[in-house]
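All protein chains but one are shown in place.
Just so it is clear, A and B label the chains in written order, and each chain counts residues from 1 on its own.
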Amino acid sequence: MTASYLFKRFMLVIYTLLVVSLLVFGITQLLPADAAVTLLGQNATPQALAVVRARLGLNDPAWLQYWHWLRGVLHGDFGVSMRNGLPVAPTIMAALGRSLLLAVCALLLMLVVAIPLGIWAAVRRGKLADMLVSVLSYVGISFPEFVTATLLLLLFADVWQILPATGYVPLTEDFRGGISHLILPSVTVAMILVAHVSRMVRSEMVDVLQTDYIRAAHLKGLSRRRILWRHALRNGLLPTITIVALDVGYLLGGIVVVEEIFAIPGIGRELIVAVQARDLPTIQAGVLILAATYSIVNFLADLAYVFLDKRISYA
Amino acid sequence: MRDVMKHLILSPQGAVGLFILVVAALMVCGGAHIAPYDPESISILARYKAPSAEHWFGTDQLGRDIFSRVMVGARATIVLSLLATLMSMVTGAVIGTASAYLGGKTDEAIMRTMDAVMSIPSLLFALLIVSTLGQSSFNAVLAITIAFVPGMVRIARSVSLAARQQDYVSAAIARGEATHYIILREMLPNIVAPIIVEATIRVAFAIMLFATLSFLGLGAQPPEPEWGLMVSEARAYFFNAPWMMLIPGVAIALVAIGFNLLGDGLRDALNPRSH
Partner (left out) sequence: MSDAVLAIENYSLDYLLPQSEPLQVLQDISLSVQRGEVVGLVGESGSGKTTLGWSVMRYMAANARERSGRILLAGEDLCQMSAPQLENLRGGKLGMIFQDPGASLNPTLTLGEQITEVLIRHRGLDARQALELGIQLLSHVELKNPAAMMKRYPHQVSGGEKQRVLIATAFACEPQCLIFDEPTTALDVISSAQILALFARLREETGVASLYISHDLALVSAVADRVCVLEKGHIVEQATARTLFLSPQHAYTQKLVAAVPDPAHRLTDATPVSAQPLLSLQNINIDYGRHGLLDRLLRRENGKTRAASDVSLTVHRGEIVGVVGESGSGKSSLAKALTGLVPFSGKVDFNGYNLSGRAEMDKDYRRRVQMIFQHPDASLNPRQRIGEIIARPLRLYGLPEGENEAQAVARLLEDVRLPASFARRFPHELSGGQKQRVAIARAFAHPPELVICDEITAALDVSVQATVIELLLELRRRYGTAYLFITHDLNLIRQIAHRVAVMYRGDLLEVLPGEAMAQHASHEYTKALLAAVHTPEKAITEHL
């Protein structure tokens, strides 16, 4: 992997983050309502409004406001929440931690289920097992998270009562309790991802199993097991890295919904509350951080892919 | 055109997808007429009724007939999502095709920027826009359109690039054909098919996204009978009256499945060589 490739790719991440920050700031700047009015209410006096406007820097030209905001962000200061007056950064970062836990659980769950499922469907192509997986994945990608979540809640928390309905318990306090609270949310988010990723994995594996070199391996008299494990998987699973990285985008979206339904105090929940309250700094911080996370995940996935694919490494 | 329809109906995905969508179209067009009750009429006496002969889908917490609400809500959910996808498809196709044809640095700059925009997940992007413009169906549609454009640009560009490199385009250039002829008559007919397939599958995603936004209170507002909103309102009552939530939820899923199946069926039917 050449240094120049690394450099170029890293510059791309910087460019991406810059564009995202511009978008985030730019969109929220189009606010028809005045931020000062939102803060003080409709009945505030013009003088009070003028004071707040000056304090928030709303009289500066747009690019200057952007610059101030960006500078703050780069120093870790995301401003002060317009809803409760507390600094945004600590709240968001704590919430992020909880969301990441949920995200990682969902991701692991998804990988453990989707990849074997996809491979199995590919090996049994055209047979009943494949069709079953195909039907399930159609259904899986068509149910929005909020429908799945509510269905699961109904079944597990109400009818069978084996899992807690909502809420969050930190793992450090009570490991078992914490895990039991995480199960339903993780499964909900993972479902849609499993449906999508298993389809892609199946498609990749089917392509690999039809290549000339797999045919050649058959005709060398190698055992089916060896062909699958030693020859096919390495070629089929490499693109999976890219697929999973792209799906992290859906993952992040799903987390927002799921945190709302299961009342988990993560970054998604903060965002929803902030949107409803028009709390600009929190919204900006939340979206920026999530987009940055997505961008970095894709960057790492690209690096991993290049590192693992012999053809590119040696080129 | 007739060949396409024929092949579509012959394939299992196409047939099922088409069937679901015909039913959906009927609901959209004739929903208000089929609905036996006024979707917004409240009746204290008829609250929380389970599905029965009188109320096929039961009633909700305000005594409104859910069947009627689902029928009328189809318009809100499906039409708006279709609109968002269509707008993003057209915008994306134009930008993507132009980018592919122009090539070089322009193409690279456009694509890098699109990639950057796409690093904001669709739901978050929509959240961002709705938070700015306010919570309503129209703003949700606008948000979804803008969020979808970069993805459509990517698809349109990759398909255009593939078409651009075909020998028949080279033959046209060698003949001395005008640029607009090449783009419109040589490339576009070969590009339209994959884009339509992608757009059809995107509609499913748009429906889900729109319903999700409404569910979160950021899209359709009460008392609109939009399906996502119905699920959200029914949450509080799902222990007592689960059908209130299940029925609109399943409706959303069914329509999404229908579009997904149709998209897959179209992919095979529109490919002249797969016959």
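We take it that a contact is a pair of C-beta atoms (placed from the backbone, for glycine too) under 8 Å apart; a residue touches a chain by one contact, two chains touch by 3 or more.
Keep in mind that what you see is a predicted model, and the values were worked out from it rather than measured.
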- For the chain left off this view, which of A:L22, A:A216 or A:A263 is in contact with it? A:A216
- Message: Just to verify: which one of B:E40, B:D107, B:E177 or B:D268 makes contact with the chain not shown?
- Response: B:E177
- Item | Residues of subunit A (touch criterion as defined above) contacting the omitted chain | 211-223, 226, 230-231, 234-235, 238, 309-311, 314
- Touching the unshown chain, subunit B contributes residues 166-168, 170-177, 186, 189-190, 272-273
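Convention: only the chains that are shown with their structure count from here on.
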- Would you tell me which residues of subunit B are touching subunit A in their complex? 112-113, 115-124, 127-134, 204, 208, 211-212, 215-218, 228, 231-232, 235, 238-239, 242, 245-246, 249-250, 252-254, 256-257, 260-261
- Note on the structure: Contacts from subunit A onto subunit B in the complex sit at residues 12, 15-16, 18-20, 23-24, 27-28, 30-32, 138-139, 141-147, 150-151, 153-154, 158, 249-250, 252-254, 256-257, 260-261, 271-272, 274-276, 278, 283, 286-287, 290-291, 294-295, 298
